[in-house]
Structures are given as structure tokens and as C-alpha cells.
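The block that comes next holds chain A.
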Amino acid sequence: MDITFIIAAFIAVLATLRVITCYHIMHALLYLVVSLLAVAVVLFTYGAPFMAVLEIIIYAGAIMVLIIFFVMMLNLGLETAENEKAWLRPRIWIVPGVFCFVLLAELLYLILQNKQPAAGIQIVPPKQVGMALFGPYLIAVELTGILLMAGIVGAYHLGRQHKKTLHRFLENNLDT
Partner candidate 1 sequence: MFSLLRSMWLVFLHMFHKRDTYQYPEHKAPLPARWRGRIALTRDPDGEERCVGCYLCAAACPVDCISLQATEDEHGRRYPEFFRINFSRCIFCGFCEEACPTYAIQLLPDFEMSEYNRQNLVYEKHDLLIPSQGKYPGYNYYRVAGLAIKDKDKGEAEQEEPPVDIKSLLP
Partner candidate 2 sequence: MINAWWIIGGVLFALLNTAAGLIWLERRMLALWQDRYGPNRAGPFGLFIVLADTLKLFFKEDWIPPFADKVVFVFAPAVVVASVLMSFVIIPFAPGIVVADMNIGVLFFLAMSSLGVYSIVLGGWASNNKYSLLGAMRGASQMISYEVFMGLSLMGVVVLSDSFNLQKIVEAQRTVWFVVPQLLGFLIFMVAGIAETHRLPFDIPEAESELVAGYHAEYSGMKFGMFFIGEYLGITLISAMVVTLYFGGWLGPTFLPPIIWFVIKTFLFISLFILLRASMPRPRYDQLMEYGWKVLFPLSLLNLLVTAAIKLWLISE
């Protein structure tokens, strides 16, 4: 086992724990970023540098920034925290909690099945990733492309601005 892997994995687990337990949502998101970075290091040590970098660019660099961007504007204070505490009754969290425990048990079972450490780390260069994506997995790439296209068209439709013929001040006057 590589010492880098152990440190990175430890950081990832700790940071993820803090994401769940952290009271302040902004701090929780920051811990999530740290966790993603640590996972990227894990991927790097196990021979998937392309994957690791994509994880940083897309998850840590774009998606998390957007989430933080929205949280930043919500102005969540103590009041909302109190509200959430009131909502969080056992009736609500018990079913998802049970499901989570089932998942955890499954994960532990799978981890315990395969005890020998990963041997013979093989570094996957970006070229090989590209070959795989546009070779055997072409249909998946195309489907993702269609999905993203639909997303872009939807976003354009939602964000489209109708051309105003009237000045906005005059518009208000017409209403009253």
C-alpha cells in the first residue's frame, strides 16, 4: 500500500464525515471539496491521472463552485437551521437511514470479499481513455451528448428574454 494513498484516503473519509456532521452548510461544502480533491489523489495514485484531473476540473472546479455560488446567495442563518431541526423528526429520516445502513453493509461486505491489495497498477494515459470512449463506449458518449443537448436547449428556452417593445417604466403604468 502506498503511503500517499493511505493519507489521501484518510483525508477523504474524514472530510466526508465532516460534510455530514458539519453544522454550517458553507463549511460542509468546503469539506466536500476537500474530499473530492483527496479522491482525485487516490485516483492518481492508482493509475488514472486523466480521471483524477477530470474530477478536479468538473466536480471540484465547476459543480461545487456552482453549488457554493447558490448557497452564497441564500443567506442561510441560524433561523433556517432551527427550522430544519424542527422538520427533522424520526418519521422522516428513519426510512432513508435504514436504506443507507443497508448500502453501508453491502459496501462493507464487498470490501471484505476482496482482501488482496490491488497489484500491478497500470497507468491509463488520456489517449487510451479517448480510444475507449470513442470505441466500445461510443453509444454511451452519444447518449450523453443527446442528454446534454436537451439540457442546453431547455436552458436556452428558460433563459430566453422576450424582446420588449415597450419601456419597462411605461409597462408598469399600463398595469395601473
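The working rule: a residue touches a chain if its C-beta (ideal position, glycine included) is under 8 Å from a C-beta of that chain, and two chains touch if they have at least 3 such contacts; residues count from 1.
The set was built so that all candidates are chains of the complex that A comes from, given by their letters.
Treat the numbers as computed from the prediction; the structure is a model and nothing was measured.
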Margin query: Which numbered candidate touches chain A here in the complex: 1 or 2?
Written below: 2
Check: Where on chain A is candidate 2 touching in the complex?
Finding: 26-27, 30, 33, 49-50, 53-54, 56-57, 60-62, 65-66, 68-69, 72-73, 125-126
